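Here's a structure for you.
Excluded from the complex is one protein chain; the other protein chains are retained at their positions.
Right after this comes chain A.
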C-alpha cells in the first residue's frame, strides 16, 4: 500500500519519463566523452609504436646491406709466401692481407708514403682475406692470375657510402681523411663500389670489426636458451599447477605458496640472475656464459607466469565436466589427464609462449651469469659460451663505432621478429586447440 502511494506521489510531481528524458542528454554526453578518451588512448599508443618502429627501421634497415669495393687482385705466390708449396696447409696459412694491400697500391699508385699506404690499406676490411683464402683453397689454379674481385669494405667506408657519416673534411663526424675521400670517389666513378645483401650478419658471430660482426651466434644462443627454458619450465610449471589446482588441500600452506608464486612473477629478473650465479655457477659448477645456465635462469623467470596462466586455464574448465567424469568413476588423475588438461591446454600454451617471449627479451639476469662476454664462435652445443639476442643488442649499443648503431637497430628488428613469430604461434596454437562446450 505504502509503495503505491509513494509511486503516485512521485508521478504527481513529475512523470518518470520526463525525469529520464532530462537526464538522457547528460548520460549520452558522458558516454561520448568516455569513448573519445578511450580512442585517444589507443591512438596515442599506436603513435608511440609507430615512432618506435620508424626509428628502429630507419636506423637499422641499412645494416642489411654491406659495401663492397672492386679491386684487381693478383694471386702472387711470392707475396703470399707459398712459393712452390701449394698444399692445403700452405694455402690456409698464406698471407692474403699482403696481396690485398699490393692490389690496392697498384690501383692507386699515387699513395707513396707509409702513412698514405696505411690509409689505403684500411679501406678494405681486415676480414676480406677470408674470402680470398676460400677462393684459392677451392681453386689453387688461380695462383699467379689476376682477378677483378669484390672485397668487403671497411666499416668507415661503408658508413660514408650509406650516408651515415658526412663525406667532407672539417665537418664533425667525418672519419675519413682527404685521401680516403678522394679514393672512394674515384672508385665510385669507376663503378667499383656496390652495396650487397649482408650475408655476414646472418652467418657470423660477434666481431670487433662492425663489418664482420654478425647475429648468428646470438640467434643460436637464444634458440639454445629458449629450448632449455621450455624443456624445464613447461613440465615443471604444468605439474605444479596441476598439483596446486587439483590435488593440494586448500589450507594456510597452499595459500602461502600461492601468494609467493604471485609475488615471484613480480620479482626483478636480475634477482633470478643472482640466484643462478649462486646456485648454478658457484654451487653446481656449471659453465659460465653457457645457454644451458641461461636457459635454467630464464626457466625460473618463466615459471611463475606459466603457473599462474595454467592455474587460471584449469580454473576455467567448467566444474560440470569434472563432475561428469568423476560421476562415471574416473579417478582424480584420470579427470585431470583426460579432461582438465586437454581443455585448458590452449590457455596453458598461451601462457607458456608469453612467458617464453618474456624470457627471450631478458638481459639483466644473463649478465649475472656471464653471458655478456664477447664471443666470436657460433655455439655448437648449449654448453658452449654464447651470447643471446638482447645481450647482443646491449653489447653493440655500447660499442663506439658508428656502424654498430645500425647493427644495434638491426638486432632489435630480428628480436622483434622473433617475438612476433612466438606470439603468432601462440595465437595459432590457441585456435587449433580451442574447443567449445
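We adopt the following convention: contacts are C-beta pairs under 8 Å (C-beta built on N, C-alpha and C of every residue); 3 or more make two chains touch, one makes a residue touch a chain; residues count from 1.
Keep this in mind: contacts and distances are computed from a predicted model.
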Task: Just go with whichever of "High-affinity phosphate transport protein (ABC superfamily, atp_bind)", "NADH-quinone oxidoreductase subunit N", "Cytochrome c oxidase subunit 1" or "Sulfur carrier protein" UniProt uses as the name of the absent chain.
output: "High-affinity phosphate transport protein (ABC superfamily, atp_bind)"
Query: Which listed residue (A:323, A:377 or A:398) would be found touching the missing chain in the intact complex?
result: A:323
Message: I'm checking contacts with the chain that's been left out. Which of A:55, A:95, A:148 or A:331 qualifies?
response: A:331
- request: Extract the touching residues of chain A with respect to the undisplayed chain.
  value: 250, 318, 320-331, 334, 338-339, 343, 435-437
